[in-house]
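Contents: one structure, followed by commentary.
For this depiction, one protein chain was excluded, whereas all remaining protein chains were kept in their positions.
Then we have chain A:
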């Protein structure tokens, strides 16, 4: 495998030396481009107290191409589907090479605080969010208790 670009080394270092509150990202031992991520559910959201595991992979052309990020922990959210795929513009067409692992994870954390049912990936959750938000929030809380506690 090609040597690791300096940018990735720097980002990795800085994630350890200046960690983001509520977020941890640790590179895998076998692949420095693959990160095990944990995001703590934001307070004031139905995901509060949850520990959500994600995987983040930096493709060969990173940072020209966005990282690939996926939830491993099940989560009830209109913009995250059953497979953990995330509907977030900066992970697709709004990617910019000035964004970093840190900023991507912060954006995902913010997405947990502000679900956007008008741009759904999980249609069922989005419908419930629009028609009966209290029930949708309750479901999200239930799932958080059920799946996101370890």
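In this section, a residue touches a chain if its C-beta (ideal position, glycine included) is under 8 Å from a C-beta of that chain, and two chains touch if they have at least 3 such contacts; residues count from 1.
The criterion applied here is as follows: contacts and distances are computed from a predicted model.
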Name per UniProt, for the chain absent here [options: "BING4 C-terminal domain-containing protein", "F-ATPase gamma subunit", "RING-type E3 ubiquitin transferase" or "ATP synthase epsilon chain, chloroplastic"]: "RING-type E3 ubiquitin transferase"
Identified contact with the non-displayed chain, of A:27, A:63 or A:117: A:63
Identified contact with the non-displayed chain, of A:96, A:131 or A:146: A:96
For chain A, the residues touching the chain missing from this view: 2, 5-7, 10-11, 60-64, 94, 96-98, 100
